[in-house]
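Only a single protein chain was left out; the remaining protein chains are all shown in position.
The block that comes next holds chain A.
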């Protein structure tokens, strides 16, 4: 396999990981979101579910194109197995918000970096997705702040959920950042600082795991 093919293969794997997580976030936003803490939260969760599933569809279709699949695209009936454990295991509102916030923040950092790619068609694929995703992050971040300052056991449980998923997300970003094929083939800029940006974004939550990450 040539270097270029290896680069495309790595990029497809990156896109599929993002798509799988968005597919599962969409699924969890429907399953958990319908019993959100209030009507507004529930309506927003269901609307965002459609958004996340739409983002997943766009990314899966992009993968089909990169693989040279012609004609009508296959229907997506499930994720390809690359979704984070912390997303698949979302089981309540607190873990949903922790996953939605951390995973979309990480995805946003990666996709923003791909906009600096030397591949001209990247922007035309994801510009709208990035814009829509920002709204999801703002929503999740505001809920994260609310849960952090809530009463009783909620802040502690939220911190646990955040700590539970941060390691996995951070490890993925570190792996992507160290993938030389993505950089040499121009899918990501040289010496891209994904983990650094992620820590910066989540600094205000100052979770134990984030603090200990080197």
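General remarks:
The rule is simple: contacts are C-beta pairs under 8 Å (C-beta built on N, C-alpha and C of every residue); 3 or more make two chains touch, one makes a residue touch a chain; residues count from 1.
Rule of thumb we're sticking to: contacts and distances are computed from a predicted model.
Taken from the listed names "Leucine/isoleucine/valine transporter permease subunit", "MIP18 family-like domain-containing protein", "Cyclic nucleotide-binding domain-containing protein" or "Electron transfer flavoprotein small subunit", the protein name that UniProt assigns to the chain not shown is "MIP18 family-like domain-containing protein". Screening A:70, A:131 or A:190 against the full complex identifies A:131 as the residue touching the chain left out.
Among A:35, A:50 or A:118, only A:50 touches the chain left out of the display. Mapped onto chain A, the footprint of the missing chain covers residues 50-55, 57-58, 123-129, 131-132.
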